[in-house]
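Removed: one protein chain of the complex. Kept in place: all other protein chains.
Labels run A and B following the written order; every chain starts at residue 1.
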């Protein structure tokens, strides 16, 4: 408590940063490495997977892991390794797209709410209403209205995630509007758009980036749940969620059908959360200083 | 119009009846709004090359008044004249070019600089906004500004967090100087700084005024600093000026009991009492009342040793005396 003031700022801020950034923030580094591997898996799936993930082979059903089928086969004789690789595509696309869309839309709505009192009053009541429904239930309800496709899954999850971003963005905008440096910029003759694009948005980016990582993780899980209960991507497209759903019935004979996609999902989500936590510490200098 | 060389006694800013209320609490169902009169009918003017200080305790409304003068917040009532032109009801767009004449230095040298911008970007902003110099000359302008506040030219590419409090305040001052303003409002510019750095910044402010004839509106709670830097001083209490006058007269012969009490409360190494006879019990009793529900009549009467029955009934007006020394007190007016 008193140490921050007791220590001279110069001593802290003028310090020579001896260690490189990637060593000072090991969680960010580890998260990025794992995510990089998952993305590489998703992109390189056609080359890494020697067998067509949808190729049926009744003769080779429920094989245990072997040199031929690294992760074994499912009850229709499809190669689990190939399916897991292609499943990574669904997860990565869902995570990235939802994070980008929800953050973009949320930021826009949050800005409007942060600058206009009337819009604020109306929008925040709507957002409160949406937030009162658990995100997963909202997504299930929305999927019930449409046809199962990856696009619809993404839209449903975005709708469920947007209110959280709006809330955060609005709070940030309201705080930054009152910030002394924004007042100072007004005194320097900066107009509304100058304030917005030079002073408010750049300072809002860091917390929103952190939030978007959590949204990506949450979107991947939601997609897996939707697919697991059959309300997600069509079963013809392999995804970690519907792989687990299909493997569930034969879990006792062939646990690898649930284990491998489940493990991939867990590790990916863990990596994203590590990245998010690390970024939060890295981008928030106040917090970082407190942790020293 | 503003580029003409002004006469020595030219009035830069003149405010009259300036007031600002904030709605503080709405009771349940939005009925019975309460308002807080942060600034409650203030008159003063500042001439070129002059330093007028606003002193008072927290809650006296001095920072709100400073921001009103710059129209960083909109006044509820009253008139603000910049070189005789009323600006109180100008919309933001029309106000923007006039801001060139009115600049501000903020109290908190950490919060007042955008952490994402370099020093060059921070200082370039007002130069671009007010079209002080063509794009090609901006770098040279910035360098000249840095030199004026005693910073080396190579700091332009650094960001605020790399500087100490005193250096940041110099950057804040350079930003205020950038459009060559007529009036600079200084809101507690040295209260966040250590004594040795405070002296550096106060000297810098004095030198700049001597060179360029800026008018300063200097907001401070530190009477020793005010004594040092001001030509005239206005003492505020609960949103009103209770005493205003030339610095020498106000400090040597204060007339309002609140001014007297403020001066008595300052622990001053130079006027220190001998050991054993420590100053005790000469201070003011009680605390500043809430501006939401201020006392009737004279706002200071609840803490005033001289208060009479008339003080509760009637609000004393600020009455001018000799040498521009004015006081708002029934007891001390005559």
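Note that a contact is a pair of C-beta atoms (placed from the backbone, for glycine too) under 8 Å apart; a residue touches a chain by one contact, two chains touch by 3 or more.
One rule holds for everything that comes next: contacts and distances are computed from a predicted model.
Student: What is the protein name, per UniProt, of the chain that does not appear here: "Aspartyl/glutamyl-tRNA(Asn/Gln) amidotransferase subunit C", "Putative formate dehydrogenase", "NADH-quinone oxidoreductase subunit J" or "ABC transporter ATP-binding protein"?
Tutor: So, among "Aspartyl/glutamyl-tRNA(Asn/Gln) amidotransferase subunit C", "Putative formate dehydrogenase", "NADH-quinone oxidoreductase subunit J" or "ABC transporter ATP-binding protein", the name matching the hidden chain's UniProt entry is "ABC transporter ATP-binding protein".
Student: Out of B:24, B:253, B:266 or B:319, which is the one that touches the chain we can't see?
Tutor: B:266
Student: Out of B:225, B:238 or B:326, which residue would touch the omitted chain in the full complex?
Tutor: B:225
Student: Which positions on chain B touch the chain that was left off?
Tutor: Chain B touches the chain not shown through residues 57-58, 164, 166, 194-200, 202-203, 206, 221, 223-225, 227-229, 248, 251, 261-275, 278-288.
Note that only the chains that are shown with their structure count from here on.
Student: In the complex of these two chains, what residues of chain B are touching chain A?
Tutor: Of all residues in chain B, those touching chain A are 67, 70, 72, 92-93, 96-97, 99-100, 102-104, 106, 108, 111-117, 125-126, 129-130, 161-165, 172, 175-176, 178-179.
Student: Mind pulling up the chain A residues that touch chain B in the complex?
Tutor: 9-10, 13-14, 179-181, 183-192, 194, 198-199, 202-203, 285
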